[in-house]
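What follows is one structure encoded as structure tokens, with my remarks underneath.
Note that one protein chain is taken out, while the other chains of the complex remain in position.
On to subunit A.
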Amino acid sequence: MELLDWSLISSTIRMVTPILLAALGGALCARVGIFNVGLEGLVLVGAFSAIVGNHFTGSLFLAILFAALVCVLFSLLFAYMTIGLRANEIVVGVAINFLALGLTTFALRAIFGVKGAFYDKEMAGLPKLDIPVIKDIPVLGDIFSGHSPLVYLAFIAAIVLYLFFYRTVTGFRVLAVGLSPVAARSLGLKVTGLQVLAITMCGILCGVAGAQLSLGQVTMFTEGMTAGRGFIALVAMMMGQSHPLGILASSFLFGLMDALSIRLQGLSLPTQFTSMLPYVLTIIAMFFVKEKSQAGGRGQSSR
């Protein structure tokens, strides 16, 4: 088995999806001035509810919708605690993560009566979309065609978010809230409303990210199956400076590492070693992540 070939890129695109979606959600929160550490938990909840939705409705569309809905509820809890009760967002985020881990494990037993993992061979995973024309082009077809719809949705989401931030009035105001809540409030902008809006949108994105994990890549749920992808999304978000296109690039890097670690297992390297790859990259990435707030926008403090 070769280390590098075209299918590596194809699997990168698959692996990048949950990270990208969650990172975009995190960016929305970051842009309104809230550092959402709870991405990991939200994605996990999304992954579990997607399976639940699929199991009980039998419809993939409803399953994804259900996952998004449950995640929105979770993120509203986050919003209520951080904005409503003014609790520290890091603490609330960590709490959300543990709550998600415990609750999904508990619900796994309560709903499906199993421990560790739930798998049902009757259950259908997300279909593979073949894109006409492109699928017939030799290399491009292998890379870009035949992914689950959510993969394409993730890339569209990045572009939509870019347009939202930099082309629409609401997006402009969202950015304003993050840059200076005090100034935004003095202008009569609805700061709280915009923050809740961003957190809700983050919930939707995390729900879809979870659905891709449990229905797109595999068709099962295992306890803690996010395995730190929410945290990697957080790093991808910071590396991408909360800019949708920057995040697209940084998520790709992490997706590549994810895909590479699986590929390396095929080369009889120990699993424990290869699965370190994304995290090693995370640590390296931290050296290059600069706190953006210190870089610019300090003009008005020059009194």
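Some notes on this structure:
Please note the rule applied: a contact is a pair of C-beta atoms (placed from the backbone, for glycine too) under 8 Å apart; a residue touches a chain by one contact, two chains touch by 3 or more; residues count from 1.
FYI, contacts and distances are computed from a predicted model.
One chain of the complex is hidden; its UniProt record names it "Nucleoside ABC transporter ATP-binding protein", one of "NADH-quinone oxidoreductase subunit L", "Nucleoside ABC transporter ATP-binding protein", "Branched-chain amino acid transport system permease protein" or "Pimeloyl-CoA dehydrogenase small subunit". Only one residue in the set A:Ala110, A:Val133 or A:Val182 touches the chain that does not appear here, and it is A:Val182. Touching the chain that is not shown, out of A:Ser7, A:Ser59 or A:Thr168: A:Thr168 (per the contact rule at the top).
Residue-level contact of subunit A with the missing chain is found at 167-173, 175-176, 179-180, 182-183, 186-189, 296-300, 302-303.
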